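All protein chains but one are shown at their positions in the complex.
Labels for the chains are A and B, by order of writing; each one numbers its residues from 1.
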Amino acid sequence: METVGKSYKRVDAWGKVSGEAKYANDLMPKDCLQAKVVRSTIANGLVKSIDISEAQKVPGVVKILTCFDAPDIQFPTAGHPWSVEAAHQDVPDRKLLNTRVRQWGDEIAAIVAEDNVAAERAARLVKVEYEEYEPIVTVEQALAPEATVLHPDIRKDNVFAHNSFKTSPDYDYEEAKKKAVEKYGEENLIEVSETYRTPRISHCHLEVCTSWAYVDTNGKVTVVSSTQIPHIMRRVISQALGWPVGKIRVIKPYIGGGFGNKQDVIDEPLNAWLSIQCGGRPVCLELSREECVAMTRTRHACKGVVRGLATKDGKLLAREADIYTNKGAYASHGHAITSGITTNFKDIFHDEYGCRADGYSVYTTSAVSGAMRAYGVPQAAFLADSLADDLCYKGGFDPLKFRMDNCVPPGFVASTGITYYTYSLKECMRRGAEYIHWDEKRREYANQTGPVRRGVGMSFFMYKVGVYPISLETSSARMILNQDGSIQVELSATEIGQGADTVFSQMAAETLGFTMDRVYIISTQDTDVAPFDTGAYASRQSFVSGKAVKKCALKMRARILDYASYMLERPAEELMIWQNNICEKIHIPGGVKEEADPYADFLDAGVKEYDIHDLPNGEAAILRDTGVEKDVKPGKVLLSMKELSENAFYSLDRSEHITAEVTSHCKENTFASGCCFVDLEVDMPLGQVKVNNIVNVHDSGTLLNPQLAEAQVHGGMAMGLGYGLTEELLYNEQGRPLNDNLLDFKIPTAMDVPNLHVEFVQMDDPMGPYGNKALGEPPAIPVAPAIRNAILHATGVSMKEIPMTQQKLVAAFKEAGLI
Amino acid sequence: MYDIGKYYEASCAQEAVRLLQEHEDAEIISGGTDVLVKLRSGKGAGGTLVSIHEIPELHGVDRRPDGTLVIGPATCFTDLTNNPLIQECVPYLGEAVDTVGGPQIRNQGTIGGNICNGATSADSAATMQTLNAVMILQGPDGIREVPVTEFYTGPGRTVRAHAEVCTAILIRPEDYVGFTGCYMKYGKRASMEIATLGCCVRVKLSADKKTIEEARIGYGVAAPTPIRCRRTEALLAGRSADDPQIYDLIGEHVLEEVNPRSSWRASKEFRIQLISELARRALREAIARGKDGESHA
Partner (left out) sequence: MLKIVHMTVNGKEVELAVDPRESLLETLREKLNLTSVKKGCGVGECGACTVLIDGVATDICLYLTMWAEGKHILTTEGLKSPTGELTPIQQAFIDEAAVQCGFCTPGLIMTGVELVNSGKKYTREELRKLISGHLCRCTGYENILRAMEKVVGVDS
């Protein structure tokens, strides 16, 4: 490929380093009013009355609206594609402002004022009378028989949903154990039965959740928001207000990170309603960092009660898990994430007899859990990889060999039908082990004494690409030829920092035969203009929206060549586009040799073999076609794109505005995979962990832009470090968040992150539009369990929960008699 | 915008004192890194601020002929760390304030604010305790001197009266000449951190470097206010600097002089572990520095 696979600089980099890239609040008009949400000061209860008389007297206050003024409409907030089947629709369980308070900080009123000081003064003067119930912060409290049912109109108790996955319908762990005892003898078996826990964490994107809204001259309520999902947001605002979709317009400029939090509709419907209530004046609703940490969305805290059985020589026989997730006050993404945890726990290993995983998502009076980078799989990986290493530790076998022997096999077909086509999981592990010097270090660190000890550990994962067939995957793309022969690409698969706009531009250039400097991508999505796409999530864009780009580029190319054929009076089949020119097409046997990428030194060009299982006849070839003919090369230049486009626009004979627009309904999916290896030291008396060496190895198919791919992995690794060691949103007994700011919620600083090493195993995947698979989310998955397992190797102490804070480590080392 | 009721920029300490007298709700603002954060959270909203940010004589470090260091309270942490006098005489104080927040905050926050806000977690606190620093307070009735060891009255509370302004912090030569020392900050991450515990150990070794003539131990967060561990200091005085038992001695005896609290940030039990372990390590480092001939004159 010419353009795809090369490390082009980001198309938005110049704007971002020059400080000129505009984010939502940078575009706010001067006369914008400021809104402040009045939040409940109890975690569970009912608002009986609200007295706003004092608040209204504050100079500068424009409007105060309470839960008693808000429309009686419940709406869902998840950034999922809508479903035409009622049973699969997201659950509408919240209102713009709520009288029934279900978390500390629930939205009960809103102040609109001339400035933030007036709004905050007024908010402090609002007097609220509550009927108060017991806070229900934990899953255990929510499941207690006496617990208040938080959503009696939706569910009879606080279990939002429960599902059960088994490798086969008749699988039962106890039965499997009986069979194993008969076959292997009880003395040859190892069993581990444990409860592992993962924390609730905040995304901590640097730009807080913010929006501003106004009613435009055409009567449309227009919301400028920092969101990953402009088109979904438009639908949700429509549902929340009871307005038709056509009367809603959402604009998404550059956004300062999302990581899944902005794959949810936060306060934008409220913002829209506040503007409407203020006669359409522009109103800004910017959340504080504290609100953003504790009152938007979080990663589900998860408890896994698990059992695993293996033979003494390291064969995994059977597992089971009961997994409880803390859903928080509202449904948000429903049960989807919990379901992701259970299936991934089950699928990542192959058990001789089988595996069962039950998932329960439970309403509590705490922050709402929603989407966050890798959508449940980090939790699944912690459960599965902790269990694996505890089995290994007990049985005395090597964790790497255990995974090589028992991991998901090539060609694996999930219960959803998703098939693992290009399989590099084992190659990733081999590469990771080689980099970290696994065998050497396992031996070197085997018998340590003293207060500071070293260890190596690993973790691995697989991750589905996009959401098909669980949900709809659909994407549209539009291309327009400009008068100068450059091309304009329009999509609603949003740039949120991950580099989507850059790789889409590369894809368009690749398939069209353009150079990158002739491709302009529209980075701001405006739902009035931009074609439909569900947005940035699920590591779906380069795969799903990438297919739309390819399909659109093929259509566009055909239209350009058709016009060239008219101008040159030659059949289109004899022509090709090469570097923005119409050229003669010359057939060459053997194809075109590709130039080496300057950043290719960390790529493995050696691995090209893969297993394709169950791929329908002929489909492989079609799917793998990048739209670039491999056995042709350009001949004589016949026409420049500028000449062609000028004619197409202004020809008196045949004026034709060359555009293309397509919808790509994606019905393919596959798995990406990878692993993390760490070498660390533990200072036991201080409970401090220092990572001395770390590597993530990823199997994400063909890399679209190796340098950006590597950068994205770095970020995920740092996020994984925080997840493993320091990050956790805490509550007091009243259900009030304790550490809702960037000082107390500990994301890593530059001094907390070690040098990060990344490798890739590249295989051309038949499902991806350019051989590519998911990469955005996976890097965050394996780091925390790898650290956990390295601590086990270093100290012999098996940590049951993350974050493995210094305090927890010291307590564990004391209990083990190590300090 | 900050919810500031009235704002005054004082041109000298005396004017600041007068403004504070005139406004009962007034608070002094210097670097702003604590006061503005509190104001944003609603505490003191609508109140009066008296800024001493722009008073030149409150900045900088000086040495009197008798060797006493005079630290201007409005000196920011970065300037303190980089100050040649600080580096020459009390480098461990410079190191200590170099652990506050992050680089930008260290360009803004001031040493006076760090002490006057009364926080036990202040990164200068443990070291200032061991230095017997003296706070010069200027009030309506004149100037008084308060040793920093008597300055704190409780969490966030000090003896400073409403209308008093700290105009200097003194460090006397008998408190630094011949000493080496070390501040160890313990936090949950390596930067942008509030101390879970802070420990400063300083020693004065004999001329042959074999004996600890004097030891000083100070802590932040080991009690509701910053503290000294004078009884343990006395036990260390006269001990051999090469005796391996001194580490157990300090690690065990400091525990009798501290009073750490449990909070959601850290449990008492965990803090006790840190108090003991950090004392051992800080003593080891302080002695090592003394033996390297780094003592300061």
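Here is the rule we go by: a contact is a pair of C-beta atoms (placed from the backbone, for glycine too) under 8 Å apart; a residue touches a chain by one contact, two chains touch by 3 or more.
Here the structure is a predicted model, which means the values were calculated and not measured.
Novice: Where does the absent chain make contact, in terms of the chains shown?
Specialist: Checking the complete complex, the chain left out touches A, B.
Novice: Considering the whole complex, which of B:H53, B:R172 or B:R239 touches the chain not shown?
Specialist: B:H53
Novice: In the full complex, which residues of chain A touch the absent chain?
Specialist: The missing chain touches chain A at positions 7, 9-10, 12-23, 25-26, 30, 117, 203-208, 254-257, 259, 288-289, 496-499, 707-708, 710-712, 714-719, 741-743, 747-751, 753, 755-756.
Novice: Just checking the interface: what residues of chain B touch the absent partner chain?
Specialist: 1-4, 7, 9, 29, 32-33, 36-37, 40, 51, 53-54, 78, 101-105, 107-108, 190-192
Rule of thumb we're sticking to: only the chains that are shown with their structure count from here on.
Novice: Rounded to a whole Å, what is the gap between the Cα centroids of chain A and chain B?
Specialist: Centres of chain A and chain B (C-alpha means) sit 44 Å apart.
Novice: Along chain B, where are the residues that touch chain A in the complex?
Specialist: Going through chain B, the ones touching chain A are 1-3, 42, 45-46, 102, 186, 188-194, 196, 264-267, 269-270, 273-274, 277-278.
Novice: Hey, which residues of chain A end up touching chain B in the complex?
Specialist: 115-117, 120-121, 124, 685-687, 726, 730, 732, 738-739, 742-744, 746, 748-752, 805-807, 810-811, 814, 819
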